[in-house]
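Only one protein chain is missing; all other protein chains are in place.
The block that comes next holds subunit A.
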Amino acid sequence: MIAETGLAALWLAAALCALQLLFGIAVLRGNSDELSSAVRPVAVVQGLLTGISFLMLIWLFLRTDLSVELVALNSHSAKPWLYKFAGTWGNHEGSMLLWVAILAVAGGLVALFERRLNERTLIATLAAQAAIGLGFYAFLLFASNPFARLSPAAAEGQGLNPLLQDPGLAFHPPTLYLGYVGMSVAFSFAVGALVTRDVGAAFARAMRPWVLGSWIFLTLGITAGSYWAYYELGWGGWWFWDPVENASLMPWLAATALLHSVTVLATRDSLRAWTVMLAVVAFSMSMVGTFLVRSGILTSVHAFAVDPQRGTFILALLVLYIGGALALYGLRVGTVREGSQFEPVSREGALVANNLLFTAILGVVLIGTLYPLIVEAVTGEQLSVGPPYFNSTAGPLALLLVVVMAAGPLMRWRKDDWKKVVNRISLPILIASLVLAILMLAVSPIGILPTLGLTLAAGVGAASLAPLWGRKLRRTPLFTWGMVIAHLGVSVCMAGMAFESSFSEEVLVASRPGETHQVGPYTITFLGTEPVAGPNWTAIEARLSVNGDPEDLLRPQSRMFSSPPTETNEAAIRTAWNGQLYTVIGNGDGSGRWQLRLWWKPFVTWIWLGGVMIAFGGLLSLVGRVRRERRTAQREAYA
């Protein structure tokens, strides 16, 4: 009955979604004003129903109900409960239901809480949201039904990919989806404003919290995904420029550009058409990301099922929505009136530079990601585009971008003077020059990108704090704090990347018990191996003593899972304030030697610390903005 309830709720929600779109269109065409009061409740109930449907699926997974095909194919009764729970979205159908559930709940929240936007624009927004939802309901119900029964029921489930059996699964996909889908809300606002010719500061203020919120989730999702790949794959790398990683990076790049331009629109009423365009691009990138990851076009741990029908379906949705959005934009952009003016040297000018650079990086990443797919489709030639391409193209653009980031917040709105700006960042420039001099004179050469990375990280770190100089810290608005912390996070993250890529040490040995190896500041003694077992795996575990202390052990494992039969490497990691010691065990050679791979990675943790700081800065901004909006609303109510 649980599965049937879930399916019924999903069908009902789809029907309400269609209703939401029809009502919206009717109201906007102006022939049925009485329907306008019905749109909001429909959106709320639709959100509730989809939420219920998703809860039903979670329940099925927690009970390991093997009469449901999806559960039988992807779960196992012997799995720990956390992975039963998170396994709900560790498969194609479940993750698509999660996508739709977030979309519908977000629509419901807009309907419940958005009060300041023009009512017609809001209804157009909800109609756009319903139009996106409908395609995905159809995809779920006709091509990926998560509730399909299996008759007769399976005796035991087939289990979950062991690489996914990690607490990261509970966190990483939902955060990324919240980010992707949040972008769809921003996009719906943009469509709504285009339809009702209402592009302006009020629309930007309504859209901003959604942009900020989904950007925060994208940032966290990417950071978590990077750390997860780092410790789970056992390769010691934190970013591989894998197409699936790029699928999450591209929406983030677009969202970051949008985040900055929507601020210009909300505070200065400039960059109207540009902001709407970025909203379209950001949503398109979310769709491309979903397509790349969910269509099975890429073979990876993320592509759960390779099924051409599904790939075609998602591709059709992608073309329909992006094409529709661009067509609407082309038709209506002429009606968007010009906003306020500004001089090239101004805060607005810096933000335009930010947007252009983000767009260029996005273009470079998009081309590099799609190029192999297109070449293969056209010529049949198989090739791969990897780190050398992305580092040499996106790297320099990113460095340029952080220079803009250092100067931008110190510039005045509308009009400023170059000399004064340079004056304001003279101290950061001095600090950066000092670091550069030290790197050139005192340290052995480390390559151009890392040198510039460390230099700029120091300068930008100092510059990002500069907006606080000479201010009363208590009275500094929360969103200014947010910006300062996020920008500081960028410099922390960049410093971590540069340190890791230029000062890491690696040791690869075949070791006999009793031998010692030096890596970074650590002395590692290999004491031997022993077999260990977990709930659904067995493993060979190495015992590595750190700095000669027999009590202080690291225990990397090579694990064998039984269902499905798979081996994985579990790295053992020691975190210190100044970096991480990362150890992996490989194969034995039968004569008592075991392969060990040891890394010392100085300040590698800063990469993710920086990511979390960026997200936290976003959160402070969000809270600050929402509070100020509410205060303004109250003041208006009393006036």
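In this section, contacts are C-beta pairs under 8 Å (C-beta built on N, C-alpha and C of every residue); 3 or more make two chains touch, one makes a residue touch a chain; residues count from 1.
Assume contacts and distances are computed from a predicted model.
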Omitted chain (choose from "NAD(+)/NADH kinase", "Cytochrome c-type biogenesis protein CcmE", "ABC transporter substrate-binding protein" or "Tricarboxylic transport TctC") - UniProt protein name: "Cytochrome c-type biogenesis protein CcmE"
Options A:Pro251, A:Gly368 or A:Gly624, residue touching the unrepresented chain: A:Gly368
Of A:Ile52, A:Leu109 or A:Leu356, the one touching the omitted chain in the full complex: A:Leu356
Subunit A residues that touch the omitted chain in the full complex: 161-163, 234, 271, 273-274, 299, 301, 338, 341-342, 352, 356-357, 359-364, 367-368, 371-372, 381-386, 388-389, 392-393, 397, 508-510, 558, 564-569, 584, 586-587, 589, 593, 595, 597
